[in-house]
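One structure coming up, written as C-alpha cells, with questions to follow.
Apart from one protein chain that is not included, each protein chain of the complex appears where it belongs.
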Amino acid sequence: MSLTIITGEFATEAAFLRAWRALRAAGLNRFETSVPHAVSGLEDELPPTPIARFVLGGAACGGIGAYLLQAWAARDYPLNVSGRPLHSWPAFIPVTFELAVLLATLAGVAGLCWLCGLPRLDSPLRDIPGIERATQDRYFLGVRSDDPRFAAVEVRHRLREAGAEHITEAAP
Amino acid sequence: MNPSCDPLLAPGETLHSVTEKIGDIPLARAPRWWWAGLAAGFGGAMLLAVSVGWLFFRGIGIWGNNIPVAWGFAIVNFVWWIGIGHAGTFISAILLLLHQRWRTSINRFTEAMTLFAVACAGIFPLLHLGRPQYFYWLLPYPDTMGLWPQFRSPLVWDIFAVATYATVSLLFWYVGLLPDLATLRDRARTRGAALAYGLLALGWRGDARHWVHHERLYLLLAGLATPLVVSVHSIVGLDFAVALLPGWHSTVFPPYFVAGAIFSGFAMVLTLVIPLRRLYRLEAYITPRHLELMAKVLLATGWMVAYGYFCEFFSAWRSGDLYERFAAANRATGPYAWCFWLLLAANVLTPQLLWSRLCRASEWALFAIALVVNVGMWLERFVIVVTGLHRDFLPAAWGMFRPTFWDWSTFAGTGGLFLALLFLFLRFLPAISMSEMRTLVVQRESIP
Partner (left out) sequence: MDRRAFLQAMAASLALAGTGCRGRPPHGIISRVEGTAAVEVEWFATVMPSEGYGRGIVVRTNHGHPTKVEGNPDHPESLGATDVFAQAAILSLHDPVRSRTPRHAGNPATWEQFAEAWEIRRTRFRTNSTPILAILAEPTTSPTWLRQIHALLDDFPSARWYQHAPLGSHSHRGHLPEFDLAQAEVILTVESDLLYRHPAALRHGRALAGRRLSEPGKPLPPRFYAIEAVPSVTGAVADFRLPMAPARLSAILPAVDRCLRDPAAAPGLEPAADGFVRDLADAMRRARGRVVVSAGPACNDRIRDWSDRLNLHYGRDVVRWRRDVRSDRNPRCHGGLADLAAAITVGEIDTLVVCGLNPAYAAARDLRYGELHARIPFTVHLGEHWDETAMLSTWHLPEAHFLESWSDLRGAGGIASIQQPVRLPEAESRNAAELLHYLRSGTTAGSETLVRETWRAAGANDEDRWVSWLQRGIVDEPMHGDEFVTPPEDGTAELPPSVGKADGLSALFTPDPNVLDGRWSANAWLQELPKPLTQLAWGNAILLSPALASRLGVQNGDVLRCSTASGELDAPAWTMAGQADNTVALSLGYGRRSAGPLASGLGYDANLARSAESPWHTAVLALRKTGGHALPVCAQGHFQMDGRDLARVLEPAIASPALAPAHRTSLYPPRAGGNPAWGMSIDLSACLGCNACVLACQAENNIPVVGREQVARGREMHWLRIDRYVTGDPAQPRFVAQPVPCMHCENAPCEVVCPVGATVHSSEGLNDMVYNRCIGTRYCSNNCPYKVRRFNFLDYGGDARAAGGANPRVTIRERGVMEKCTYCVQRINAGRIAAEVAGRPLRDGDVRTACQQVCPASAIVFGNLADPASEVSRRAASPTSYALLDELNTRPRTTYRAALRHPPRP
C-alpha cells in the first residue's frame, strides 16, 4: 500500500488543537502539519526542543576558542606592546564575548535548519488543495498512513469531529 | 481619547486582512512615490561611489583630517550610524524578552533599519584606513609572516563586535522573516516571484513542530542579542575610553554610549515610521499607541544621555586634573562650543517637549523632535571626536578640523545608500511581521 496522508483543513487555531489532541488520544503520532503561526499550547504536547543545546554548544566553542586564540597569538609572536604582559587577559574579554555570541547564533540557526530539515524544496502536503493558505490563515493537520495506529476511517472521523472543513487524502 | 489606551491593533483585523494588507505591498506594483524615494536614495549611493572612488584614488587627505584631529567625519559617522543601528535589536530582542507586545508591528522594520545602518556604519572604519586594501590584517588568519592582530587594541574589539552584530542581526531578522517569505511564496502572482520567495523561504511550510523550534530559537537569539547590543556600543565607547586623551578617558563612556545609541535609534525609527505608516496606510498596525510608547522611550533615554553629559563634566571637575578640566571647559567655551550648545539643545532640551501628551500624540511634533534628536546625536559624536582631539596635552600641537566637500559627500552618500536599501526592503519584503501579527490577532480573539 502506497503512503498517503489524510489531511484536515481547519479555520481556527482552536479547532486545529482540538484535532491534534483527539488524534494523539487515539494513539496516532505521525502528523504532517502546516499552520500560519505558532500554535499556542502545542509545545506542552511535544518533547522539549533541543535547540538550546546547539546555542550553548556554539557559545562554548566560540568563547573558549576565541580566548585560546588570543592567548596563543600573543605568545606565538611575542611583542613588547606598551610594556603590557603578553597574557593581557582583561583585553581579551571583548573578543571572547563577541565570538561566543557569534558562534552561538550560527549554531542556533544551523540547529533550526537541521531540526526543520531546511532547506527543502518539497512538502508532503503540497498536493492538498488550498494548502497555500496554510501560510496565511488556514490550519492543516495530516496523518500519515505509515502510522502504526493508522485507520483511515477513524482519522477522518476524528478530523471531522474536531471541525475540519475539508478532508483530503493525498500522496506525499 | 486617551492614547495610552489605544489598541496596538485596529479593531476588525483578521488573519486574512493582516496577510492581505501587509503581504500585498511587496507583491503589488510599486507606487510612484516609491520610485521617487528609490531614485533619491540611489542618487545618494552614486555620490558615495564617486566619493569612495576619489578617496581610493587620492587617499584620505581629501578629507579634513589632520594631526591632531586624526579621526574626523569617518569615525563620527561610524558611531552615529552604529548607534542608529541599536534601536532595531533593542526593539526586537529586549522588548521581546520583556514581553512588550507593542514591538510586534515595528520590529521587522526596525531590524531592517538596523541592518542598513550597520552596513552604512561598517563602511566607515574601512574607508578611514590609510591603506584600506589591508583591512583584513585586523582579522586573525594564518599570515605567512606569522603575524596576528594586536588583540589589546579596541579597534580589533570593534571589528569583532561590529561583524558579530551585523551577522547576528541579519540572522535574527532572517529567522523571523522565514515564515513571511513562505507566505509571499504562496501568495505570489508570478512564477518568478514565487521562485524567488520560495528559494529565500528555504522550504518553510509551517509545520507545528517547526514552529516550536522556531519560537524557541527566536527567543534564544533575543537573549543573545540583548547583551550583544549592549556590548557593541560599549566597545565603540571603549575606542575612546581606552585612549588616554582628556575628554575620552572616562569610565562613563560605555553605558553612556549605549544609552545614546538607543536614543538615536528610536529617534531614527520615529523619523522613518511616521511618514511610512501614512504612505503605506499601515495606521491599523502602527497605531498612535506605538508612537506614544516610542516617544516615552525617547524621553527616558534622553535623560540617560543627559546624565552622561553631566557625568562627564562632573568627573572632569572632580578629578582635579588640569587636562580633564580644560577639555571640559574647552567643550563648552572653545572654538567648537557652538556644536556643544547645539547638541545640548537638541538632545536634552528638545526631548523635554515629550512630557506633553499633546506632543506625544502629534505626529508632526514627534517627527520634528525625532529629526532634531538625529542631528543632535550626530553633533554629540562630532563633539566627542573633534573637540576631544583638537586640543589635548601640548598646546603647541593643538589644531582645528575643517571638513571638506568630500567629508560631507561621503556622509551624505551613506545616507543615500541607507535610503536606497530601505526602499528596496519596503518594496520586496513585508515591512511588518505577518506571522507575529497573526499571533496578535489570535490572542485578541482568544480574549473574550
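In this document, chain identifiers A and B correspond to the written order of the chains, with residue numbering beginning at 1 in each.
Simple rule for what comes next: a contact is a pair of C-beta atoms (placed from the backbone, for glycine too) under 8 Å apart; a residue touches a chain by one contact, two chains touch by 3 or more.
Keep in mind that this is a model prediction, so the values were computed, not measured.
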Requested in this report: Write down which of B:R101, B:R152 or B:R427 is the residue touching the left-out chain.
Outcome: B:R152
Query - Residue of B:L389, B:L417 or B:I432 touching the missing chain in the full complex - result: B:L389
Requested in this report: Could you tell me which of B:T19, B:S51 or B:N65 touches the chain that is not displayed?
Outcome: B:N65
Report summary line: Touch assignment to the omitted chain, from B:A243, B:M304, B:L342 or B:A412, lands on B:A243
Report task. Provide the residue numbers of subunit A that touch the chain removed from this figure. Result -> 79-85
Report task. Could you list which residues of subunit B touch the chain missing from the display? Result -> 58-61, 64-71, 128-132, 134-135, 137-138, 147-150, 152-156, 159, 242-245, 322-323, 326, 389, 391-400, 402
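FYI, only the chains that are shown with their structure count from here on.
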Query raised in the report: In their complex, what parts of subunit B are in touch with subunit A?
Result: 14-16, 19, 23, 140, 146-152, 154, 156-157, 160-161, 163-164, 167-168, 171-172, 174-175, 179, 182-183, 185-187, 198, 202-217, 220-221, 224, 227-228, 231, 235, 238, 435-436, 438-439, 442-443, 446
Report summary line: Listed in rising order, subunit A residues that touch subunit B in their complex are 13-14, 16, 20, 31-40, 42-43, 46, 49, 51-52, 55, 59, 69-70, 73-74, 76-77, 79, 81-82, 84, 88, 91-92, 94-95, 97-99, 101-102, 104-106, 108-109, 111-113, 115-123, 125, 132-137, 141
